[in-house]
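Would you mind keeping the following structure in view while I ask a few things?
And then chain A:
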Amino acid sequence: ACSNGDAKKDTAGSSSAVTALNVGMPNGPQTENHNPFLGSSSGASLGYRWMIYEPLVMINAIKPAEKGKPWLATEWAWSENFTKLSLTIRDGVKFSDGSPMTADDVAYSFQLRKDNEGLNTDAIPYGTITATGNKVDLTFTKSQFTNQNKVLTVFVVPKAQWSTFADPSKDVVKNPIGTGPYKLKSFTPQTTTLEVRDSYWQDLPKIKELRYTSYNDNNAQTTALANGSAEWSFVFVPNYKTVYVDKDPDHHKLWFPANLGIHGLWINTTKKPFDNPALRRAMDKVINRDDIFNQGEAGYFYPKVESVTGIPTPAGESFIAPEYKDKKHAVDVDGAKAELSTAGFKLEGNVLKDPTGKPVTLTLTDPAGWSDYVTDLEIIKDNLSQIGIKATIDKANQDSWFKAIDEGNFDAAMHWTNGGATPFDIYQNIMDGKILKPVGKGGVSGNYGRFNSPEATKALDEYANAKDETARTAALNTLQKIMVEQMPVIPTSASNVGGMYSTKHWVGWPDEQNQYAPAQPTQQNALQIILNLKPAGA
Partner candidate 1 sequence: MTATETEPVTTDDVVLEAEGLTKHFPVRRGVRTLFTRERRAVHAVDDLRLTLRRGRVTALVGESGSGKSTVARLLAQLYPRTSGDIRLHGKTVTVHGGRKFRAYCRQVQMIFQDPFASLNPVHTVRYHLTRALKIHGRAGKTSAELEDNLNQLLLRVQLTPPERYLDKFPHELSGGQRQRVSIARALGADPEVLLADEPVSMLDVSIRLGVLNLLRDLKERLNLAILYITHDIASARYFADETMVMYAGRLVEGGDSETVTQHPAHPYTRLLIESAPDPDRLDRVGDLKDAPEDEAGGEPPSLIVPPSGCRFHPRCIHAMPKCSTELPPRFELSPRSELAVIAGKSDHWAACWLYEEGAAK
Partner candidate 2 sequence: MKYLLQRIAFYLFTAWAAITINFFIPRLIPGDPVSSLINKYQGQISTEAIQSLYVLFGLDKNAGMWSQYVDYWQQIFRGDLGISFNFFPTPVSEILAQSLPWTIALVGVTTIVSFALGTGLGVIAGWRRGSWMDGLLPVTTFISSIPYFWLGLLAITVLAGADSFFPSSGGYEPGLVPSWDGEFIGSAIRHSLLPAFTILISSVSGWILSMRNMMVTVASEDYITVAHAKGLPERRVMVSYAARNALLPNVSGFALSLGFIVGGTLLVEIVFSYPGIGYNLFQAVGAKDYPLMQGVFLVITLSVLVANLLADIAYLLLDPRTRKEG
Partner candidate 3 sequence: MTNSGLKAPILEIKDFNVDYGLGEQSVQAVRDVTLTLHRGEVLGLAGESGSGKSTLAYGITRLLPPPGVISGGSVIYHPPGEDPYDVMALSNAELRKFRWAETSIVFQGAMNSLNPVHKVSTQMLDVIRAHEPQLSAEARLARAHEMLKLVGISSDRMDAYPHQLSGGMRQRVMIGMALVLEPQVVIMDEPTTALDVVMQRQILAQLVELRERLDFSVLFITHDLSLLVEFSDRIAIMYGGRIVEEAKSADLYKDSLHPYSEGLLKSFPALRGPRKELAGIPGSPPDLRGMPSGCAFHPRCPHAFDRCSTEIPVLGVPEARNDPNRQVACWLPGRVPVA
């Protein structure tokens, strides 16, 4: 069952003979673990959990603001203040063991999360969970506006099976039973094979067999993609054109749309002179995001953040405040210099002096192994020298770096933000005063730059608990303003939910033209893609 061989055979014969799809992930050998709750499971790591366990609602991760597609729930309704949710469960859905899926199962799936803190990975404050007929009603102890998608995309497990587990968070679920179109066929540490079920509540997918192979590293994954033995993956490939696309330009495609999360240069806003927003703004003005995108992120991996608000587009297009609608990042060295001199900085020769007359220097840190971030830093270092800032790059080791960031012991570092259904997650992660801790104290869950802005904290609070859309928009606009003017983080790139795929045997993949789902094989939306794929040439 050599997939490579299969592919060759298939091209020789008729392409309709292809019934399987080879998915790959660069995650190393797996242990048999199909527990969908655990990020460490092979199901999660390779992404096939979504072929077995289905969500209540399918939400397009690249368009989080759109209303989701009904999936196991046909209808859902939030109370005005987002503390209550009422779900209507689809009829006629059967688990792969033949038993029907009921509201009980759904309620149980919520109850599991509520009862096991370890399974409640989104930290949703569940209140009551009740199942009546085909309805499930949930209450929450506080507004779930910002978490609404997380609640709706909860996947459903069969109560009959799961209630037998002694500890659901420690069970490897050797025999996964779900409502999805596929069931487990075989497992090896390298490859997990799924086969299509006999029946499904929707049309059965065309692909009869899914093979999820775990390659040990990016190089191996890339090689597999290049030679066609993996047809779908998510991997960082430097120089992807030569290494991947050029190997079969007609079929080797990739699409890396952004979602609502960003990467950027976090600045320790407590350190002088970087507590001065003018300096941060000036830095922002000289950073060459094209270089970062092309050289650091290989021209595809983390898409550019264009809006000055740091909100990735098109995912966050609709959230951008009117005043910033057309404002895009652009390198403007003169503008930066002007900004600096108004703020009292002086550029003496090649050296920028702060208002007190001290030269401006900073250390950029990131773990040595993170080649893309380190490349980004090299570029930023170069860019900053244009306005006389002398940057040095410190390639710390990962753990000490993490500790330093956590405790605020850094000048500036490339780091990510949280992502979510709205830009709230990004801003909350960057600016929330509620999670602010003094420098030297760790255990923070964001605001690494120790950005202290009561105004921002208030706006965040308002946004999360707003009763209506106008209030929300107002709060978000305020946040955007703060972001642009204070620049606690200089955004460089957006997070992505992309993927690389081959159209040789299967077509119907999402792309720029057809953005029905993100192209990443480990996202929930992968199920949508699988359902949408058709044999090439058919």
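Quick notes on this one:
To be clear about the criterion, a contact is a pair of C-beta atoms (placed from the backbone, for glycine too) under 8 Å apart; a residue touches a chain by one contact, two chains touch by 3 or more; residues count from 1.
For anyone wondering why these and not others, all candidates are chains of the complex that A comes from, given by their letters.
From a predicted model like this one, the values you see are computed outputs, not experimental measurements.
Within this complex, the numbered candidate that touches chain A among 1, 2 or 3 is 2.
Taken together, the chain A residues at the contact with candidate 2 in this complex read 1-4, 22, 28-33, 35, 38-41, 116-123, 169-172, 186, 188-191, 193, 211, 213, 215-217, 219-220, 223-224, 226-229, 247, 261, 263, 367, 398-400, 402-403, 406, 416-420, 425, 429, 445-446, 495.
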